[in-house]
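Below is one structure; the comments refer to it alone.
With one protein chain removed, the remaining protein chains of the complex are shown where they sit.
Chain lettering (A, B and C) follows the sequence in which the chains are written, and residue indices restart at 1 in each chain.
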Amino acid sequence: MQPNSFDVIRIPTSGPGDVSGLMALIDSGALEPSSILAVLGKTEGNGGVNDFTREYAVAALCNALAPHVELAPREVKARIAFVMSGGTEGALSPHITVFARSPRPEGAGEGSSEKRLSVGIAQTRDFLPEEIGRDAQIDETIRAVGAAMRDARIDDVSDVHFVQIKCPLLTSERVKEARARGKTPVTTSGYASMGYSRGASAIGVAKALGEIGADVGGSQVLKDWGLYSSVASCSAGIELVHNVVILVGNSRFSSSPFRIGHAVMQDAIDLPALMQALESVGLSALDARSQSRLVNIFAKAEASPDGAIRGLRHTMLDDSDINATRHARAAVGGLIGGVAGTGAVYVSGGAEHQGPAGGGPVAVIARV
Amino acid sequence: MQPNSFDVIRIPTSGPGDVSGLMALIDSGALEPSSILAVLGKTEGNGGVNDFTREYAVAALCNALAPHVELAPREVKARIAFVMSGGTEGALSPHITVFARSPRPEGAGEGSSEKRLSVGIAQTRDFLPEEIGRDAQIDETIRAVGAAMRDARIDDVSDVHFVQIKCPLLTSERVKEARARGKTPVTTSGYASMGYSRGASAIGVAKALGEIGADVGGSQVLKDWGLYSSVASCSAGIELVHNVVILVGNSRFSSSPFRIGHAVMQDAIDLPALMQALESVGLSALDARSQSRLVNIFAKAEASPDGAIRGLRHTMLDDSDINATRHARAAVGGLIGGVAGTGAVYVSGGAEHQGPAGGGPVAVIARV
Amino acid sequence: MQPNSFDVIRIPTSGPGDVSGLMALIDSGALEPSSILAVLGKTEGNGGVNDFTREYAVAALCNALAPHVELAPREVKARIAFVMSGGTEGALSPHITVFARSPRPEGAGEGSSEKRLSVGIAQTRDFLPEEIGRDAQIDETIRAVGAAMRDARIDDVSDVHFVQIKCPLLTSERVKEARARGKTPVTTSGYASMGYSRGASAIGVAKALGEIGADVGGSQVLKDWGLYSSVASCSAGIELVHNVVILVGNSRFSSSPFRIGHAVMQDAIDLPALMQALESVGLSALDARSQSRLVNIFAKAEASPDGAIRGLRHTMLDDSDINATRHARAAVGGLIGGVAGTGAVYVSGGAEHQGPAGGGPVAVIARV
Partner (left out) sequence: MQPNSFDVIRIPTSGPGDVSGLMALIDSGALEPSSILAVLGKTEGNGGVNDFTREYAVAALCNALAPHVELAPREVKARIAFVMSGGTEGALSPHITVFARSPRPEGAGEGSSEKRLSVGIAQTRDFLPEEIGRDAQIDETIRAVGAAMRDARIDDVSDVHFVQIKCPLLTSERVKEARARGKTPVTTSGYASMGYSRGASAIGVAKALGEIGADVGGSQVLKDWGLYSSVASCSAGIELVHNVVILVGNSRFSSSPFRIGHAVMQDAIDLPALMQALESVGLSALDARSQSRLVNIFAKAEASPDGAIRGLRHTMLDDSDINATRHARAAVGGLIGGVAGTGAVYVSGGAEHQGPAGGGPVAVIARV
């Protein structure tokens, strides 16, 4: 089988509606629009319920790409997976990471015998408000992860290093609609629904990859913190009502110049895990050559639900002015920014069932 | 001359009014109340104008210590230097650091030939609202730093590694009072006044230590970012109308088991500077022995005023929901927490003229 | 039986620790310290979990009053009911209302035949974390309301116009403590626990006054919004672990120069209900004489849980930057401030089971 070639490009943005960097790459011929598989971005909203920078960014990208892929703006989303994660607190810098796939031309030289970075995408059906955070969302996510693995041509679950999911949340409107039909959503709080949606999606990833048993179900979401995926990264948003999956791993059917690896941070200040993730792709901190080979780091951050980090109290959960997700992104973003030497890293908040309680997965993509 | 002995104790707190940890040390005999020289704390308020956790913590400490030092509560502040810095965003953990000084008994063995940690304190007179951020505040700070050096028995400015200042801010009330007298404060914004007050205080430290020329004055405060102190750490608060100085360095007249060193972070993600500060007192990151010898790290954090870190845009200054000081503390707290292995470190926001623009001094106290 | 005389005094404050206005009244002889029954205040914190202005205000009042009532500071709370409600958003102005009771001297003239303002107080036992928001809190509240009615010498529930309750909340610490004992609190979110605590307390008031059936219990708290009290006003805070009750009504055993009345706002913009409450004590809006006779207005505010006011969407519940309680206090405070001609009115957030969903009780005290 002919290997695929992948490109991974990180592009800074000057605002949620800024598509100029991407358009410049297309206009210069450096990026073939039809090869774009997925766009994973950090926008500068609050990352909460009323963060409209995510849907604005997706709308701007769809409008800009539509003529290049010969689709109407509303059809672009069905072809390219867009995942925007809100919140660039502290040192974090708004940017998008573009994943592109193209068939490698015959006779273009030997592929590496080593497995190389490969990406697959998939989408679930739309969810009803009452399905969010429950079995329906878990089960559909399992199916979508399987489809994304096949799309990425990865057979072995141990080659999957990062499964990014964008999932829906509940608004007052959606809750009201469900109730009008006699249904009870898992929560009536918009902010709380983001956690349920991320949690159920992560449980879905963990089941799909065999990280937890097939008997785990919706009743354990946000209950049993011992259940988690080591590679899931879930981000909830107001701009969609289904799950979008971007799965990244290493495949022998890829001839890309990149590799991905991961580790699991046990808490928000787990510097050794971060070092281990870097080393898994041959990098180290504080090293100029490492920094030039680094493409991006992808991490989940959360406030430890027991209110403490290594036995010392944190105040993230008791702060009625700033949501805990914003605190956690800022803290983990500062740590990763220090190691990466740049704030343009992907740190996403709300790590329910994504890594252990208070911690989260961290994946690194590097040029080989 | 008989050397002094110093103790430095870090105590976690369960809330801004919590004095139980300090009281337990006193009750157990581990800490002699009359030896307490200064208390430097992180409280969990917003660190802004309306952060009353600072004055509440000081009031609680004064009430609790008063009977032990045989003073009325309101007199305790004249004897012990209290500096509370608000804001424990992200991984940061509320705590106080107590500095205690006692004469070393004659014949208690040889002092080290090496210089050891020594602490001195001083206070300025009260400031009028219109003096804040201007020459009067600078000049009084210079005098107080000199007094604190003498109190710490440090002759050489290169032995001064950390000068903590608590300084006042302007409220609507104070602005109104000044205007009623026909005076114009440097700003009418309470939040902005915190920057002016910290900036003028830092310029005062820098002049006192010969870091900048004697010709620098109030007109350059918050204007010329090239002027800064490498050891000043200033924190503004609603709870006082004068400056309090806690100066920490190494002195040959100290027989304490601690040393202090410092470095200067060039930006919010300057991990190498942080490593250098640790190494200056014989520590390294990721090392259990280092962590057991570490007493505390003291750092200033701020959003780079040019809106970028290493050329990439940050969003701290354009965020109308969360003040930039909170963002910066969270980010730098995450990085230092990762290196220290604990969130109970002292990271204070607003580093105007404290280190270069966007960066800040970082000091480390370690057990020898 | 000898009638009691009551005084009700509204005192502006310059900060949460400001007791100077109250002390001036005592020093001038205008207020006899031993007559102080209750202090009901608005402080300028965020009104959320980490609002320490409430406990700071109570601590300052206890310290200041202690020598005047010949008690240790910590014993003052057992004698005087202190209720601080955080949050003075928008036009609201921080202040305290002092309720004082003194026996009317024999032969001091005929009392009015009309019922006059009377106040009673009571306290429940401390609650375990897992009791908050559940039957235990309801049942203890019923008992305390009965005790407060007797203390106010009011027999008829229709003479009760305002029942202010201060109730506890859950912090991460308290949740952890309960779990360590194998107990499950009603929620793990500190902010959410405030709603449960207020809701259960209000249900307790409604049962005590016969407003709802004796069969209503903990399972209906925050579930059945049709159940509510028309006079309850509950405020949660981090500074206590039991319920404090201040009950205000009209009694024939009072000779005070004040009367109280109330109405129920159906939603946050219910101006007619506000007018009706004013009229019940002989006042009207826009009238100088009314404004001079007005002592204070006491109201509850909340965001309508269905996300709409009179069919039009509000955004309070979907705002991840500002909690809905802050939004609602600001809005209702603006409306009441406009009618009262002053921002020094008592508007408290979180009206779960206090008035209909999205509305709340409003009481008015006027000089006869």
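FYI, contacts are C-beta pairs under 8 Å (C-beta built on N, C-alpha and C of every residue); 3 or more make two chains touch, one makes a residue touch a chain.
None of the values given here were measured: they were computed from a predicted structure.
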| item | value |
| --- | --- |
| Which of A:35, A:63 or A:291 contacts the chain that the document leaves out | A:63 |
| Residue of B:3, B:48 or B:218 touching the missing chain in the full complex | B:48 |
| Per the touch definition above, residue among A:15, A:146 or A:257 touching the missing chain | A:15 |
| Contacts of chain B with the absent chain, listed as residue ranges | 46-51, 171-173, 175-176, 188-192, 305-308, 313, 315, 317-321, 323 |
| On chain A, residues whose C-beta touches the chain left out of the figure | 14-17, 44-45, 50, 52-53, 55-56, 59-60, 63, 173, 238, 321 |
| Hidden partner interface residues of chain C, rising order | 12, 14, 44, 46, 88-95, 268-272, 274-275, 285-286, 309-310, 312-316, 318-319, 321-322, 326-328, 330-335, 337-344 |
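In the analysis below, only the chains that are shown with their structure count from here on.
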| item | value |
| --- | --- |
| Where chain A and chain C are represented by their mean Cα positions, the distance between them in whole Å | 46 |
| Chain centre separation in whole Å, for chain C relative to chain B (CA means) | 40 |
| Where chain C touches two or more other chains at once, by residue number | 50, 173, 321 |
